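Here the complex is missing a single protein chain, while all its other protein chains stay put.
== chain A ==
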Amino acid sequence: MAFVLSPDAPLRSWLAELDAQIERSATFFAGRPIVVDLSGIPDSDPDLETLFDELRSRGIRVIGAEGVDGLTPAVQSVGGPLIGGRPLGLYEVPDDPPDEPAAPEPTSMVLDEPVRSGQTILFPQGDLTINGSVASGAEIMAGGSIHVYGVLRGRAIAGVTGNQQARIFCKKLDAELISIDGLYMTAEDMDSFRGKSIQARLEGSSIIITEIS
């Protein structure tokens, strides 16, 4: 599962908007697999050929393209068109919380509410604890570790600011995706841990899940 970016024509002004968005949500694209939907872009757009290089230079990890018929060199360079993807609805890129002056920033956040489908919780400053469940279609992201005292059904993305020590703990795993420091694992790869209490951590370049009792 990946996020889909849908550029509008002309690409040049869309890229400018993207820059503005990245400005506001610095960590949003970190380690996130992105599919680019080109159906809104005419073949004649002068910036089409360089689009993927532009995205890469912004740290956006493009894993495929869709909405294209032919295999242009640019599309080939990202592994060709994707087929059989499933749209998951529109997504608004959340802005980073505004910088607050003075007072030391808290390094942990605790939420006492379930996280609902379509909601994103982003806490780049540190650890995030959800005292409730995270719904299918919801997403929680933290600069540090993530703790879910409930069922994790959505996506949990830990270590978004580049923290390899970050871990994910949950009382019951039923996640769509988990990710630590840019590495990710989708539901199919977690099948044997479904329904269990687990922790996930990085070992080298793989995510290791272990059951906790």
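A few remarks follow.
FYI, contacts are C-beta pairs under 8 Å (C-beta built on N, C-alpha and C of every residue); 3 or more make two chains touch, one makes a residue touch a chain; residues count from 1.
As a working rule, contacts and distances are computed from a predicted model.
The complex includes a chain that is not drawn, and of the options "Septum site-determining protein MinD", "Dihydroorotate dehydrogenase", "NitT/TauT family transport system ATP-binding protein" or "ABC transporter permease" the UniProt name matching it is "Septum site-determining protein MinD". Screening A:Pro10, A:Pro114 or A:Gly182 against the full complex identifies A:Pro114 as the residue touching the chain left out. In the complete assembly, the contact with the undisplayed chain comes from A:Gly137, out of A:Pro10, A:Gly137 or A:Gly182.
Taking the whole complex into account, chain A touches the unshown chain at residues 112-119, 131-133, 135-138, 151, 153.
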